[in-house]
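Dropping a structure here in structure tokens format, bear with me for questions.
As you look at this complex, bear in mind that one protein chain is not there, while each of the others sits in place.
Each chain carries a letter (A, B and C) given by its place in the written order, and its residues are counted from 1.
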Amino acid sequence: MKNTILKEVSKIVIPFIQIFSIYIIFHGHLSPGGGFAGGTIFGASLILYRIVYGKGDAQKKISYKRLMHLMCISLIFYGVLKGYGFITGGSYIDLFEIPLGTPGRILSGGYILPLNIAVGIVVAMVMYLFFTLFYEGEV
Amino acid sequence: MEIFSIIMILFLIGSAIAVSAIKNLLGAIIAFTVYSLVMAILWQQLNAPDLAITEAAVGAGITTLLFIFTLKKN
Amino acid sequence: MEMLFTKYFEVGSMVLFGVGFMTLLLHNNLIKKIIGMNIMDTAVFLFFIAKGYIDGREAPIVRGFHKGVEAYVNPVPAALMLTGIVIAVSVTAFALALTVKIYEKYGTIELDEIMKMRGD
Partner (left out) sequence: MYIRSFPLVAILILLVSAFVMPMIKKRSIVKGLSLVSMGISSILALITLVYVKENGSFIYRIGHWDAPWGIEFQIGIIEAMMGFLFTSVAALIIWYSIYSIHKEIKDNRVVFYYLLVNILIGALLGIVFSNDLFNSFVFMELSTLASCGIIVVKDKKENIKATLKYLVLSTLGSGLVLMGIAFLYSITGHLNMTFAHREIVKVYADYGQTVLITLGLFTVGLGVKSAMFPLHTWLPDAHSSAPSSSSALLSALVLKGFVLLLVKILYRVFGTEIINQFPILNLILISF
């Protein structure tokens, strides 16, 4: 799409959308939000980039291979970390208990924050994948 | 508060019936977007703000986008 | 009978479930079928959330200090329905992808015409 106004405006808007989505992901374990909602908003910013700048520029930033690798590594990370938590909890091994967290402090939630970040990455990539597959048939 | 919720539910039922009744497919999709937005407001009324955020981002955003691109292909 | 007027969230969600079910079952157009599926799912979510709501209490978010269990609404339905929304979105995307494929192969998205054609 060759529209100067769209390009200039989206150059300003996209960073703000991404910062808002990161805010939502980071506050997910102590206040409303979380990986899914934040990841959807992050995916929306990627979709906006794709619509405005076209296929070529977007493929330089996120190629199919990079997208797949990010998604799979996040999923494996999620599975291994959550499985570790499940097994230590279920077998009554008290290696590392999840702290309950105090409201207002982001880092006090134990490993729910890394899990939320992994979920956010997966959801953003999946939303972008859906969009590209429906819009042009390829990533 | 209560009156507002009742009006929103009536609006919700109206837009759901509109989806079923409108012949034009683009009109039906837009009615579904209205439905999702009203549902997000209703969940905020029912004290579930995280669901309201998710529904506004997913139901009114991504799902509508997917529907419209599917319609464009046909 | 008077519960029809006091429990209006539940009544509304039942009506919406019926409308969505009928749209899913009776319409021939695939896009309308998928929208009907979405309406049915959100109606069940509304029913769940309305069951967790208690009048006069606030959202389950701790602001500053914890006020005790009696001050907040039930947070379990909200957590469950978040999962439900994720499932609904993934099923919707899968069904829409199938719709695009159907249009490529058959040239129509009306289900009764597709069922008449022989698949070969």
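Quick note on the criterion: a residue touches a chain if its C-beta (ideal position, glycine included) is under 8 Å from a C-beta of that chain, and two chains touch if they have at least 3 such contacts.
This is a predicted model, so every value here is computed, not measured.
J.: For the chain that's been dropped from view, list the shown partners it touches.
T.: Checking the complete complex, the chain left out touches A, C.
J.: Could you tell which one of C:19, C:37, C:59 or C:85 touches the chain left off the display?
T.: Going through C:19, C:37, C:59 or C:85 one by one, C:37 is the residue touching the chain not shown.
J.: In the full complex, which bits of chain A touch the chain not displayed? Write them out.
T.: Touching the chain left out of view, chain A contributes residues 68-69, 71-73, 75-76, 79-80, 83, 85-87, 89-91, 97-98.
J.: List the chain C residues touching the unshown chain?
T.: These residues of chain C touch the chain that is not shown: 17, 20-21, 24-25, 30, 33, 37, 40-41, 44, 47-48, 51, 76-77, 80, 83-84, 87, 90-91, 94-95, 98-99, 101-102, 105-106, 114-115, 119-120.
Basically, only the chains that are shown with their structure count from here on.
J.: Compute the distance, rounded to whole Å, between the mean C-alpha positions of chain B and chain C.
T.: Comparing mean C-alpha positions, chain C is 10 Å from chain B.
J.: Could you tell me the distance, in whole angstrom, between the mean C-alpha positions of chain A and chain B?
T.: Those two chain centres are 24 Å apart.
J.: What are the residue numbers in chain C that touch two or more other chains?
T.: 59, 61, 82, 85, 93, 96, 100
J.: Which residues of chain B are in contact with two or more other chains?
T.: 49-50, 54, 58, 62, 66, 70, 73
J.: Would you mind writing out the residues of chain B in touch with chain C in their complex?
T.: Touching chain C from chain B are residues 5-6, 9, 12-13, 16-17, 19-20, 25, 28-29, 32, 35-36, 39, 42-43, 46-51, 54-55, 58-59, 62-63, 66-67, 70-71, 73-74.
J.: Touching chain B in the complex: which residues of chain A?
T.: 24, 32-34, 36-37, 40-41, 43-44, 47, 127, 130-131, 134-135
J.: Contact residues on chain C for chain A in the complex?
T.: My answer: residues 59, 61-64, 82, 85-86, 93, 96-97, 100.
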